[in-house]
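The block underneath contains the structure these notes are about, expressed in structure tokens.
A protein chain is absent from this complex, but the other protein chains hold their places.
What follows is chain A.
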């Protein structure tokens, strides 16, 4: 098996357990795409979601290339982090699961963004509570920097 460097990086970051990409599964269902709110409700089982503290989402303010936008998520002690791009035709991006032995509860990857939007991350913390954060990423057609 060939492990490329990006995978190794994710492993190194402690996100080895599972980086599931629900994209294909969703497409196969042929059902209508679920909204971001529905996906979050599914992830939390309807539990309340707090804003802010406890989860960090790092993304560029303006994407250099909307086809490959580097993002990273981190949440101390989290067992899972859900990442959504609500402005994409298929909003689910990834769910990262962290095992009990994970050294750091952090993962980074690159995502494709169809348009300017708020990328959303929801983390399930060690105590079972949920926190969410979002980051606005602008997909621009270019300017003229003076």
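Definition applied: a residue touches a chain if its C-beta (ideal position, glycine included) is under 8 Å from a C-beta of that chain, and two chains touch if they have at least 3 such contacts; residues count from 1.
Here is the rule we use: contacts and distances are computed from a predicted model.
K.L.:
Quick one: the chain not pictured, UniProt calls it what, "Thiamine-binding periplasmic protein", "ABC transporter permease", "Thiosulfohydrolase SoxB" or "Ring-1,2-phenylacetyl-CoA epoxidase subunit PaaC"?
P.N.:
Cross-referencing UniProt, the chain left out corresponds to "Thiosulfohydrolase SoxB".
K.L.:
Using the definition of touch stated at the top, determine which of A:61, A:100 or A:127 touches the missing chain.
P.N.:
Counting the whole complex, the residue in contact with the absent chain is A:61.
K.L.:
In the complete complex, the non-displayed chain touches which residues of chain A?
P.N.:
Within chain A, the residues touching the omitted chain are 5, 9, 58, 60-62, 64-65, 70, 108, 136, 138, 140-146.
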